[in-house]
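Written below as C-alpha cells is the structure these notes are about.
Missing here is one protein chain; the remaining ones are kept as they sit in the complex.
Read from first to last, the chains carry the letters A and B; within each, the first residue is number 1.
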Amino acid sequence: MAGEETLVFWLGSAGFGIATVIFASIGLKKQTAGINAELFVSFITSISYVVMALGLAIVIAPNGDPIYWSRWLFYIGSCSILTTDVALLKGESSRKIAEIGLYTGLTMLAGFLASYVTTPEKWWFFGLSSIAYIAMLFELNRGELAKKASMPKILAFVTLTWSLFPVVWVLSPTGFGVINIFVEAILYGVLDLVTKIIFGLYLIFKVK
Amino acid sequence: MAGEETLVFWLGSAGFGIATVIFASIGLKKQTAGINAELFVSFITSISYVVMALGLAIVIAPNGDPIYWSRWLFYIGSCSILTTDVALLKGESSRKIAEIGLYTGLTMLAGFLASYVTTPEKWWFFGLSSIAYIAMLFELNRGELAKKASMPKILAFVTLTWSLFPVVWVLSPTGFGVINIFVEAILYGVLDLVTKIIFGLYLIFKVK
Partner (left out) sequence: MAGEETLVFWLGSAGFGIATVIFASIGLKKQTAGINAELFVSFITSISYVVMALGLAIVIAPNGDPIYWSRWLFYIGSCSILTTDVALLKGESSRKIAEIGLYTGLTMLAGFLASYVTTPEKWWFFGLSSIAYIAMLFELNRGELAKKASMPKILAFVTLTWSLFPVVWVLSPTGFGVINIFVEAILYGVLDLVTKIIFGLYLIFKVK
C-alpha cells in the first residue's frame, strides 16, 4: 500500500530527530522567553514522520494513492506551538495569543477531516479549515508591530510559506490529485524543513 | 443509514456558520476581557454539525437509529470555552477557572463514551459524566457572586438549560430510546441555539 514516499518519511523522521537534538542543546545554553518552542515542534514532527513512515494511519484516495491523515493531527500540536510562539515574540496579549493558537488548532483539525474524507464532501472541511487559517493570519498580522524590528519580515515569511501548505493539499491526492503522493511527500517535507527547522534556527540566532 | 435528521444538521451548520460571522464582526468592534468565546463556540459547533450532516461518525443504537457520537467530542472544546468564559466573567481565580474547564471537558469525554457504547454498560459512563457535570455546576455556583449584578441570573440560566442536555440524552436512542433520532436532533439543535447563540448575544450586549 505504501510506496516510495516511505523513504521521504524516514528522511523526515531522521531530520527532525537531529533538529530536536540541536534545539535541545541550544536550549541548554540560551534561555528565551516562553517554552523552547523549536524543540517541541521538531520532536512532535519527528513522531509524526515515524507514524507516516510506518504507514499506520491511512485512507485510500480515489486515485488509489494513500492519504496520511495523521500528519494534520500532529500539526494541531506543533503548529499551535509555532504560531503562539510568533505571537508571543510579537508582544501580543495572552488573549490574542490564545485566539491565534485556537485558530491554528481548528485549521489543522478541519484539515484532518478534509484529508480523512475522500469524497467531494471533503471540500466542506477544506473551506472551514481555510476560514480558520485566514482568521489566524488576520489576527497574527494586524495590530502593533513595534516590538521587534524583524517582525514584519517574520510575519511575511510565515504568511507566505504557510500558505503553500493548502496549495500542496489542493494539488495532491487529498485535493484534485494533480501530483502523486511521492511528490506530495517531498513538497510537504521541504515546507516542514523551511517553516519548522530553518525558521526556528533563524528565530533563535537572529531574533530571540 | 442517515435519515431526515440530516436536514436538521445542515440547518445547524448554516445557523452556527452565520452566528460565527456575526460574533466575528462584533468582536472587531467591541473588545472584551478574555478571548472572543462566542465566536469560537459557534465556529466549533458549525464544524461539529457538518460532521453530523455528512454522517461521518456513527454507531447504531439497539433501536436501529444512528448515534452521532462526534457531537460530544466537539462539546469538549466548545463547552469548556463557554464555562470558563462564564467563570471568568464571575471573577473566579485562575485555579477555579481551570477546575471548571476540566470538569466540563470530563463531562463531555464521559458523555462521548456513554454515547459510543450502545450496550447497557453505557450507564457507567453516563454516571461518571453526571458526576463531573454536577461537580462543574457546584464549582460554578458556589462562592462570591458580587462582581456582576446579572451573575445570579446567568448562573441560573446555565444550570437550567444545560441540565436539559442529559434529559434529552436519556430519552434519546443513546438512553432509553423514548424519542427517535429526528426529535433528538431538533431538541439538541434548539438547546444549542439557546445556550450558545442566544446566550452569547445576551452576554455580549447586556453583560460584557
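A few remarks follow.
Please note the rule applied: contacts are C-beta pairs under 8 Å (C-beta built on N, C-alpha and C of every residue); 3 or more make two chains touch, one makes a residue touch a chain.
Owing to the predicted nature of the structure, the values given are computational and were not obtained by experimental measurement.
For the options B:V86, B:A132, B:I181 or B:I204, the residue in contact with the chain missing from this view is B:A132. Remark: the omitted chain is touched by one listed residue; of A:I35, A:I134 or A:V178 this is A:I35.
Residue-wise, the contact with the chain that is not shown comes from A:I47, picked out of A:L11, A:I47 or A:V183. Mapped onto chain A, the interface with the missing chain covers residues 24, 33-36, 40, 43-44, 46-47, 50-51, 54, 56.
Residues of chain B that touch the chain left out of the display are 95, 98-99, 102, 106, 109-110, 113, 117, 121, 124-125, 128, 131-132, 135.
In this text, only the chains that are shown with their structure count from here on.
Centre-to-centre separation between chain A and chain B, using Cα means, comes to 29 Å.
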